[in-house]
Each structure stands twice: as C-alpha cells, then as structure tokens.
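The structure appears right after this line, and notes come after that.
A protein chain is absent from this complex, but the other protein chains hold their places.
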Amino acid sequence: MPWYDRVLSIDRRWVYLILGLAVVVPVIVEMHIPVTLSREVQAVYDFVSEVRDGELMLLAIDYDPSTMAELHPMAEAIIRQVFEQNGHLLLSSLSQFGPAMTDELITRIAADYGKVHGEDFVFLGYKPYPAITILAMGSDFRVPFPNDYYGNIVDELPMMAGVHNFGDVRGVVALAGGTAADFWIIYGNAKFGVPVALGVTGVMASDYYPYLQAGQLFGLIPGIKGAAEYEQIADRPGEGVRGIPYQTTSHAVILCLIIVTNIAFFAKRAATRRHSQAISSL
Amino acid sequence: MGETSWVDLFWTTVAALITLAIFSFLYKDNPAFKFVERLWVGITTGYWTMLLYHTSFTDKVVTPIFRQGQWWYIIPSILGILMWFRLSKKYGFLARYSLAFYIGISTGVFIPLTIKASILYQLHGSIRAIEPTWSGLMFVVAFLCMICSLSYFFFSKEHKGLLGVTSRIGIFTLMIGFGTGFGLTVMGRVALLGHRVSFLHDWVQQVVGTVF
Partner (left out) sequence: MKKQLPMFLVFLCGMIMIVQFVVPHEYSQTLFQHSQDFVIVIGVLALPIGIYSLMKSTVTKARREPKERLYSLITIIGFAVMIIAGLKRDWFTSSTSLSSNLFNYILVPAQATLFSMLAFYIASAAYRAFRARTALAAVLLITAFVVMLRLIPMPEPLSTWNAEFVRWILEVPNMAAKRAILIGVGLGAVTYSIKLLLGIERAYMGGD
C-alpha cells in the first residue's frame, strides 16, 4: 500500500489519541499563554465596570452543562467584577439546565464577597420558552417571575423595590449557548431597546458579527478565548486563561493533521493522474 | 480529613467515573456507556420535571389561582390542559384551539420584531456615509460581499451573466464565512474536552490528597 493510502486510511482512534494527548499534556504541565485582546470583549468589560455602587445589570445565564466550559468562566468573571464594585445583579436562567448551575455559581461567589440574596443580587430563576419570557420581562419582571428561584415573592425583596423592567437595568449581558442569544437581540433589544451584550460559544461566535456591526449588540465575548481575554483585562485569571494552553496544543495538532492529510490527498491525486495517463498511452 | 471531604470525594469520584464511562465510547460502544447514557436521560427528565413543577407550575398556575384568587389564570390553564388532548385520536382536534392561540400570539409578535431586528436593522447597518479611509473602503467591500452573497440565494433567474459573476463571488464569501465558523467551532469543541480533562486532573489530585 502506498504511503498516502496508509495516511488517508488511518484508524480514527489514532486521531483521537493524538488529540487526547494534545489536551492532557498542557493540563498536567501548567503553562501560561497570553491572548490578544479584542474591542468587543473590552466593550463588555467597560460596561460592567460602570455597574458599581448600587447600579443594576441583568446577567442572563442561558446555557446548559454542554457549553459551560466556555461560558462559566465568563459568568464567574462578570459576577466577581460586579460584586467587587458593589454593583447589584439580577440573574435569570432561561435554559432548562441552567438554574442549578447558576445557583451553585452565585451562592459560591456571593459567600466570598459577603453578598446577600435579595439585597445585593436576585436570582429570578427559570421559565420555559425564552422568547416569550424575555418579552414578558420587558413588561415587568414580575410577569414571568412572580417568585424568585427559591420561592420568595419578588415584591418582598428589597433590591427589587422600584425595579420593574428593562428600563430599570443598565443593560443585559446574556451568556447563551443556544437560540436564547438571538432572542435577547430580537425580543430584548429590538422590542424594548435595552442594551445587550452576548457571551457565546465558539461555535456561535462568527454568527453575531453582523449584529455587532449594526449596533444591536454593544459587545461580544466569543468562546473560551473571549473568556480568557475578559479574565486578562480584569486581571483575574481563571478557567478561561487556564484553557488557552490546551487550545494552543490541540489547534497545532489539528492544523498538522489537516496539512498531512492534504499532502497525502494531493500525492494520491497526482499518482492517480500519472497512472491514468500511463494507461491511456498504452 | 473531615467527613465532608469524604462525601465530596465520593460525589466527585461518581462524576469522574461517569466521565470515564462516556469517554469509553470513543473506543467502542459498551455497557458502561449505555448505563450512564440512560441514567443521564432519566436524571435530566426528572430534573426538568421538578424544575417545571416548582418554578413554573407552582408559581404561574397554582399560586395565582388557588392562593391569590386570580381566577382569570383559569383561562390559559384550560387552554394548556387542552393541549393534552393531542394524545387522543378522538379528541385530538381540541388541542388545536390552544395551539392556535399560542401560534397566533407568537407569530404576531415574531413578524414585526423579526422584520425590525433581522432585516431593517441589518440593512441600516449596511448603509452609511462612506469616508475615504481604509475603514470606508472595507465598508464598501463588506456591502458588495453581502449583495453578492444574497444574489447567490436568488433562484428566480439562472446564474448567468452579471448574476453569475455576483453569485460566484457570493459563494466564495459564504465559504469564508463557513471557514471562519469551522475555525471557531474547533475552539469551542476543544474547550469542552479540555474542561473534562481538567476535571479529571483535579479529581486525581483530590484522590491523592485525600487518600494518601
């Protein structure tokens, strides 16, 4: 069998093994690789920087465990920043497996800063159908959420006094792993004019540049690189920065695989052409 | 080590074994993977059921009607219950009434907002005064690329002549868009894998730290 055929027909499990090693090694051997900063992430950071001393922003945790690797570091960095600045946070979770993750996150971080539910932050919880829920939140947060996640009546929470709809928050940062991102743009921004920034997965990131250019989004945190950038700007290294070394090695491996397979492909095509020319000349 | 740490270690070990069982599928399908997969289906369904029950059914149906006397919530509740008739062959048509209400409201809200957000705002973003700078030139390039990409989706006329040229440029532009998407998708997928590997690494350290 020619070398190119061997290369092209390699068992997929060898590819898995190579990629696995490319991820495992940098996790064990700790490294630090800086990332280049982008305007869209800086814009989100600048917005959150203004949420201080009782100012209120809405953080939408609209993702599931399937995308938490990319979006959880963003959520953690933003919550810590707001709490350090004594800002107030309103949280919602319109993804079906998001609420328990949000609860774990906010409970843990609030304990670090001595923040109290109902006074410094409120976790509204979950309702199905994100589009409808966002529209209802635009009328009044109490329409979809008469009670918060823990069952407290929203009207009885001190932080919610005078807070009714998007007009009472500085803006929304939605961390979304699915269609909720579009819903925040269509139903949050276009309907109610609330400023929206998104934190999205790498898979989704390239789709949101048209919205960014049109001013429908004021910022965008794209994937784990965006999370690492945010942590770098905030000078608070976390899981985002930790994720960059294995991104580097695995990208290097995948790029090498693409080069190798293309060399083999062209070698095979050239050989096939030579072979067919030889046959036709007979 | 206190009792809590051992409890933590137990649960973290459960999570680690689940992670390893799922990864075992990469070699081939096996009973451990199937076990975890089905357990996951059961747990997720159970979790979602209780989430809906506590945060949605209780807060939006039970409390308003039975505790706060807001009787008008009976109307959407009846419409919601009518949806259940979809399971019946004989009375399935009853579900259509509530479905019609739901679809009518959703569609009526969707149409103007989609025109505004996905069409008008996007067109607005494509039109501005052009300054003689690099940024101005790139704005024109982006605009032309968008028009060419749109022309690729115009199937009412054969792609020949000017339309043939623009649609050809359009498909190349679309390929650049898809290529960008693929490059960023790799980043996203690797992040998910790295997250699990980091978890396993932390678990091994926790086991070593707790047991030894």
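Should a chain be cited, it is by its letter among A and B, assigned in written order, with residues numbered from 1 in that chain.
Definition applied: contacts are C-beta pairs under 8 Å (C-beta built on N, C-alpha and C of every residue); 3 or more make two chains touch, one makes a residue touch a chain.
What you are looking at is a predicted structure, and each value in this text was computed from that prediction instead of being measured.
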### Query
Looking at A:Glu104, A:Glu119 or A:Glu156, which residue reaches the missing chain?
A:Glu104
### Query
Thinking of the whole complex, not just what is shown, which of B:Gly136, B:Gly164 or B:Gly179 touches the missing chain?
B:Gly179
### Task
Determine and list the chain B residues touching the chain excluded from the picture.
11-12, 14-16, 18-19, 22-23, 25-26, 34-52, 54, 56-58, 60-61, 73, 75-77, 79-81, 83-84, 86-87, 92-93, 96-115, 117-119, 122-123, 125-126, 138, 141-146, 149-150, 152-153, 170-187, 189-190, 192-193, 195-196, 199
### Query
When the complex is taken as a whole, what residues of chain A touch the one chain not shown?
10, 12, 15-16, 18-20, 23, 33, 36, 38, 64-69, 97, 100-101, 103-104, 107, 127-129, 132-133, 135-136, 139-140, 143-144, 149-151, 206-207, 209-210, 213, 225, 244, 247-248, 250-255, 257-258, 260-262, 265-266
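Heads up, the rule we're going with is that only the chains that are shown with their structure count from here on.
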### Task
Could you give the separation in Å between the centres of chain A and chain B, each centre being the mean of its C-alpha atoms?
12
### Task
Under the touch definition given earlier, write down the residues of chain A that touch chain B in their complex.
13, 16, 19-20, 23-24, 27-28, 66-70, 96-97, 99-100, 125-128, 131-132, 135, 144-147, 149, 151, 185-187, 189-191, 201-207, 210, 213-216, 222-225, 239, 242-243, 246-247, 250-251, 254
## Note on the structure
The answer for chain B against chain A in the complex is residues 26-27, 44, 47-48, 51-52, 54-56, 58-60, 63-64, 106, 109-110, 113-114, 116-118, 121-122, 124-125, 142, 177, 180-181, 184-198, 201
